[in-house]
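Below is a structure I'd like to ask you about.
The other protein chains are all here in position, but one chain of the complex has been omitted.
Now for subunit A:
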Amino acid sequence: MNAPHPDAEQLTLAALPAEQSDPEVAAHLLVCTQCRAEVDELRRTVELARADGVDEPLPAPPTRVWQAILEELAGDETDGRGAPERNGQGTHEPVVRGGRDVPEHDGGTDEAPVPLRPARRWRRSLVGVAAAAVVGLGVGVGIGVGVGGSGGEPDPTPVVQLGPVGFADPSASGTAAMVDRDGDQRMVVELRGVTNLAGGDYLEAWLMDSGGSRLLPLGALARHGEEFRGEFTIPAGLPAGEFDRVDVSAERFDGDPGHSTVSLLRGDLA
């Protein structure tokens, strides 16, 4: 071949449907198999894009698919680590990010993605997983009891050891402690060893009931080097017996106020 190859942009234009053919490029393509192969691939790419016909980003699979993956893989773990918990039945869906796409009772058209049987199965086994995950935690003494430092500098009293669950780093650990700040009950959550946060994720602390069906968001944890810390006001009059578990989840800045379902650490208050 004697003529120089067309440049990349010329070859791109040669592959696009609306562009006028450039005679020089067209002549080159007749004699150069290398450039022709490139243009053929680009043309095929345009065809594929047009064939799909859907000029929309592909929808993500429903949230329950990730949940099911975690559950199935949790069975692989032999060291007691479990999957994040899914909430129980009922109208509250706080543990499920995007729980709106889990229709509990649907008319039952062909289109409806309603795997009722699997959904129940996930929940049932997750209760067991969650129960297993808290075995071996330190004995807690309940919200509001472990207040340290009566007068003077508040002295956080560890009341709960937090241990890794689900996909947390197995070396992750932490404490939740109550302090009294001028009569306000505050919970101090401190974590170490959380090394596998996905890019852009942050940690958020929650109180939940042991069934995982009710949630109270506490707030985001700040990072200090290798450690995370947050201090949160516990509302006066909180029915402590109903929110007896501290949960720390990995969250993303997606505007969804619900729990991501990716729990990393947990501990029971009582």
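We adopt the following convention: a contact is a pair of C-beta atoms (placed from the backbone, for glycine too) under 8 Å apart; a residue touches a chain by one contact, two chains touch by 3 or more; residues count from 1.
Operating definition for what follows: contacts and distances are computed from a predicted model.
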- line: Complex minus one chain; that chain's UniProt name from "Sulfate ABC transporter ATP-binding protein", "HPr family phosphocarrier protein", "D-alanyl carrier protein" or "RNA polymerase sigma factor" is "RNA polymerase sigma factor"
Message: One chain is left out of this view; which of A:P59, A:G183 or A:G255 touches it in the full complex?
response: A:P59
- prompt: Of A:G200, A:P235 or A:G255, which sits in contact with the chain we cannot see?
  reply: A:G200
Missing-chain contacts mapped onto subunit A: 8-9, 12-13, 15-20, 41-42, 44-46, 48-52, 54-62, 64-66, 68-69, 72-73, 76, 110-115, 167, 169, 195-202, 222-223, 253, 262
